[in-house]
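Got a structure for you, written out below as structure tokens; questions coming shortly.
Note that one protein chain is taken out, while the other chains of the complex remain in position.
Should a chain be cited, it is by its letter among A, B and C, assigned in written order, with residues numbered from 1 in that chain.
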Amino acid sequence: MHSQAKLRGIFTPNIVPLDSRGEIHEKELRRYVDWLIAKGIHGLYPNGSTGEFTRFTAEERVRIMEIICDQVNGRVPVLAGAAEANVKETIRACETYYELGAAAVAIVAPYYFKLSPRAVYAYFKEIADNTPIDVTLYNIPLFASPIDVPTVQRLADECPKVIGIKDSSGDIPHMIRMIRAVRPQRPDFSFLTGWDAALMPLLLVGCDGGTNATSGVAPELMLKLYELTLAERLDEARELQYDIVELFDALILSAEFPDGFRTAVRLRGFETGVGRQPLSEDQQTELGRLADKLQCLLATHGFTDEPASGCGISGAANGAPEVSRIVEAVVGELRRRGMA
Amino acid sequence: MHSQAKLRGIFTPNIVPLDSRGEIHEKELRRYVDWLIAKGIHGLYPNGSTGEFTRFTAEERVRIMEIICDQVNGRVPVLAGAAEANVKETIRACETYYELGAAAVAIVAPYYFKLSPRAVYAYFKEIADNTPIDVTLYNIPLFASPIDVPTVQRLADECPKVIGIKDSSGDIPHMIRMIRAVRPQRPDFSFLTGWDAALMPLLLVGCDGGTNATSGVAPELMLKLYELTLAERLDEARELQYDIVELFDALILSAEFPDGFRTAVRLRGFETGVGRQPLSEDQQTELGRLADKLQCLLATHGFTDEPASGCGISGAANGAPEVSRIVEAVVGELRRRGMA
Amino acid sequence: MHSQAKLRGIFTPNIVPLDSRGEIHEKELRRYVDWLIAKGIHGLYPNGSTGEFTRFTAEERVRIMEIICDQVNGRVPVLAGAAEANVKETIRACETYYELGAAAVAIVAPYYFKLSPRAVYAYFKEIADNTPIDVTLYNIPLFASPIDVPTVQRLADECPKVIGIKDSSGDIPHMIRMIRAVRPQRPDFSFLTGWDAALMPLLLVGCDGGTNATSGVAPELMLKLYELTLAERLDEARELQYDIVELFDALILSAEFPDGFRTAVRLRGFETGVGRQPLSEDQQTELGRLADKLQCLLATHGFTDEPASGCGISGAANGAPEVSRIVEAVVGELRRRGMA
Partner (left out) sequence: MHSQAKLRGIFTPNIVPLDSRGEIHEKELRRYVDWLIAKGIHGLYPNGSTGEFTRFTAEERVRIMEIICDQVNGRVPVLAGAAEANVKETIRACETYYELGAAAVAIVAPYYFKLSPRAVYAYFKEIADNTPIDVTLYNIPLFASPIDVPTVQRLADECPKVIGIKDSSGDIPHMIRMIRAVRPQRPDFSFLTGWDAALMPLLLVGCDGGTNATSGVAPELMLKLYELTLAERLDEARELQYDIVELFDALILSAEFPDGFRTAVRLRGFETGVGRQPLSEDQQTELGRLADKLQCLLATHGFTDEPASGCGISGAANGAPEVSRIVEAVVGELRRRGMA
């Protein structure tokens, strides 16, 4: 099912369930895919950051795509993370995912080395000129070389195969600058955000959708936020966006990303296993406490039962200040890491 | 006219016109104040960053406030920038501005030294406990010690005199976290944004208004954006926000902030003089070119005539890519400076 | 005593003792100056960052200089911090300090606003063209606009009044680049470091000396390090530099800079009073614990008695790991603030 229509809506950048040996848990992955589609998710995005593509081998990344494309079987578009060690390997991945039936690939800018805009352009240009499948740029400046507005514009102008961008910077004026620079010439170009905490305002300034990790945990909430916003039911959308900020903060700030998401998907009924990045003992404890917290948050919205230990009388009113303090402290820490 | 109602709407952080000797140009400042009020601006905010408070002496800052409070004469509320060398001097400024009739003061977190959240809290607490006038916190992490969410929340909880925050971070999830943490207990607390490039989405997630430098150049546009957004005329608001991003980028990125604004206010008919920060020769040339560019942007919206040299057939369609390239390059540069 | 010889050696950027009302404690300041000179310090540097120039009023800064120049009375050169609100005020301060007999002034690059290299150049050029007194540039990128190598080189080439730079970046290749770019044409140009933790290696790559806050607390140690290094007694110098890193880290990381230095000078026998930046209660407690820690460090080197509570069997062997952990955590925090 190769893309013909513009990419729109909420795509889930799925985590990969692991079995007790730390290997891809194919059965649970298939079950998880079915569950997400049943919940109404508009597309899947395997081998993204949430999918920890850097922690799998090249062979495993292909295997993940095979399982997902097979299980999806054309029901929703698959946006396939295709970044590999170099241009040649990335193009090869594009070919493979094209044959597997992905709608498009998403390619993160080179990471580890921090490249200049000129080299980021040259990298995507060479890929776009040699790929059989449509390409979505993936800008995540916290982790990889940034893709700046002139580069996006130039690639959109020169490369018909480049059909969109996923931007995880969370910077709204940046999104406005991109849309303003590209949309007049390329109305088909898709702008997706990866920053769940600002989905509503980003949609309102013109985004076409999001690839949002929270949708892998609470697809009902993210889809509802998407629809309320499109329907311009602003008060309801705002309330829900506020709750999603709290949920997203709790998910993203626990232990190491994306372990909070892995833990939360387990609460929705899947054997997600233990992540591949070793954690310290106190981080494991922290993740245990997060599980209770998340279960209460999900229970509030009717997605699970309360944990055996109960959730207290709290709810948002009591819980918010504490969460807010934690969130702020850890956001500061994250920012520090991102800059160190 | 001390504040009784919540601070709302668009406040202009005004530049200070200078005469040929580099002194406060009282006559033009008075004329500028009248013009802004005639345009419908909801309030004034002297001695802010746009007002270059750090480049005036303590005596001059008081003089600026005297002129403005006298000229405003109660027609609109005045939010007075009151940061001085230390707590004692700042409290003295609060007393002076209270007597002059300011609605409230705005106090930036300590700068030069980068303080921890604990010391930022202690600083504002001591001021709030000893001031006769309401205090708005001013968070501008690019220039001063950041005021984090738990600090805002704690000050809002403990200090009735602290009645709002002006946040110039431009970070929307950060604004959501603050509102979420404070508004339930303090519905009177005012959230203002200083980031003109995201006014529309910030209003839509719950902000009460903005102190926006662009409103000193094109009050008509900023007020229109405010009203379209409040009326939920989203398509029109979005289009206007896009144009304002282009204007704001051109203003903020020319020479050194806030010289672009000083130049642009001159185009609206005021003798604004030469700023106090010396510029290199090429920056002065750059400012000349900016004047033409701004005049064309303002002419497009009917605020001035085209410059003698004409504006070309361009407009947004041709102009955008070039501006976009410049903007991006300079935004990168700004970011670098902010972090260096 | 205006400068005729190149600035060399260890200058003390002195804190300003405050009395019980928070005012300049003239008597203690004079006594402190005498003590520093008696210890052998090569010069004084009032109104620097350690001197908290931003927390005093313009009048107080002049008063501090009057007291110090009067008390020093030509015994050692005085390098006077002269940054004021704008170029005109800064030049006026230069004139005043020239008349008071300062050897030279030190001027930090503009702060609050983050300026581009071009504007930093224009700022110093205008000052250098209009000052009666020699000027030392002061580069402290953590707090103020950075002064880059080409700017230093250009100012050194064009301005005979610019006779040196104090660099507090702590970046050794940066220092090498500056010396390499400037020294061939300006052998008289002085390179001073403000980063006590790297004084030895910076002297070894060609620095002429330092303005080191630690010399206000333990002048004996800093002078000894200077002399061991110049004598190329490398093993002894290295050992001492290691101890000074521990001391410096403890001083700089407690509460808010420069409160650790204020506390430590009190341990050397001066009434330094309470700093002007309010501290939280836990920071005050932290400063109390620091006092014990510092007293033990100073006692180890024979500068004070042990505190009443004793110092334990520790010393470096036991103490180091704990200090190291604290230091690292807080260094991370500082870095975060510097970049936020």
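To be clear about the criterion, a residue touches a chain if its C-beta (ideal position, glycine included) is under 8 Å from a C-beta of that chain, and two chains touch if they have at least 3 such contacts.
From a predicted model like this one, the values you see are computed outputs, not experimental measurements.
Considering the whole complex, the residue from A:101, A:141, A:201 or A:260 that touches the absent chain is A:141. When the omitted chain is restored, the residue from C:30, C:92, C:224 or C:238 that touches it is C:238.
Contact with the undisplayed chain is limited, among A:11, A:123, A:138 or A:191, to A:123. Of the listed residues C:100, C:159 or C:172, the one in contact with the hidden chain in the full complex is C:172. One chain of the complex is left out; on chain C, the residues touching it are 148-150, 153, 170-173, 176-177, 179-181, 184, 195, 197-198, 200-202, 204-206, 232, 234, 238, 241-242, 245-246, 249, 317, 320-321, 324-325, 327-329, 332, 339.
Against the chain not shown here, chain A presents residues 22, 49, 54-58, 85-89, 110-116, 118-119, 121-123, 125-126, 141-146, 255-257, 276-280, 282-283, 333-334, 337-340.
Basically, only the chains that are shown with their structure count from here on.
Note: centroid distance chain A to chain B, computed from Cα atoms, is 35 Å.
Taking each chain's centre as the average of its CA atoms, chain A and chain C sit 48 Å apart. The set of chain B residues touching two or more other chains comprises 339.
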